[in-house]
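What follows is a short report on a single structure.
Only a single protein chain was left out; the remaining protein chains are all shown in position.
Up next is chain A:
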Amino acid sequence: MPALRARGLVYATGGRRLVDGVDLDIAAGQCTVILGPNGAGKSLLLRLLHGLIRPSAGRVTRAGGREAMVFQRPVMLRRSVRSNLRFALGVAGFTGAARRARIDEGLQLAGLAALARRPARLLSGGEQQRLAMARALVTDPAVLFLDEPSASLDPAATLAVESLVRAARARGVTVVLVTHDAGQARRLGDRAVFLQAGRVAEAGPAAELLNAPRSAPAQAWLDGRLYVPRDTEYRDGRKD
């Protein structure tokens, strides 16, 4: 049983199908990377899978367990690092000594023990993203959704975030990672899904898809070429 199963997933708005009939199985305990060019619908698909957005059609079935998500721009509550962890744990139902122990664990995990009392919004971008990752992980999620968590980070901060993703994998957490970075997909992905214009162009083992893509959109993307389907029409300079 996969951790998540999407069937016929559609999200349409303004007469356009931004996610168009996606069938997808997310393998439990593995890291699935979702790749594709800008506007392919990667982040939207992630939100549909997580249940933040209601699909226009289709459904997502879940194996169960808590889910958590880390956004490209981490949302820090206007309180201290420690209080951010405390809030997430409180919402997840942890109290008392168990909560205190998990707060300490989260601080260690994020490498932020020395900054526990610092206002979270005063942290650097990389520190905020580590805190967001730790805040998600301390609640013991079964599935962790990551929406380009290192998109605006430098290599050192990216490395720290990736080590947290590996830590999550080591705990048996199912990870669904949206990234536009093929290198990151290679480093972290067990499986890969390539989206093009809201549809799955190709899916399979990450190494296979990234090293020998079968679909034209994935080949073009990995080669750094712009891929424009032949039937695409342009109106007023915008692609429809």
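The working rule: contacts are C-beta pairs under 8 Å (C-beta built on N, C-alpha and C of every residue); 3 or more make two chains touch, one makes a residue touch a chain; residues count from 1.
The rule is simple: contacts and distances are computed from a predicted model.
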item: Protein name (UniProt record) of the chain left out of view, among "ABC transporter permease", "Xanthine dehydrogenase small subunit", "FAD:protein FMN transferase" or "Peptide/nickel transport system ATP-binding protein"; value: "ABC transporter permease"
item: Among A:Leu18, A:Ala88 or A:Leu153, the residue in touch with the chain that has been omitted; value: A:Ala88
item: Per the touch definition above, residue among A:Val75, A:Ala98 or A:Val228 touching the missing chain; value: A:Val75
item: Interface with the unshown chain - residue positions in chain A; value: 47, 50, 52, 67-69, 71, 75, 77-80, 87-88, 90-92, 119-122, 145
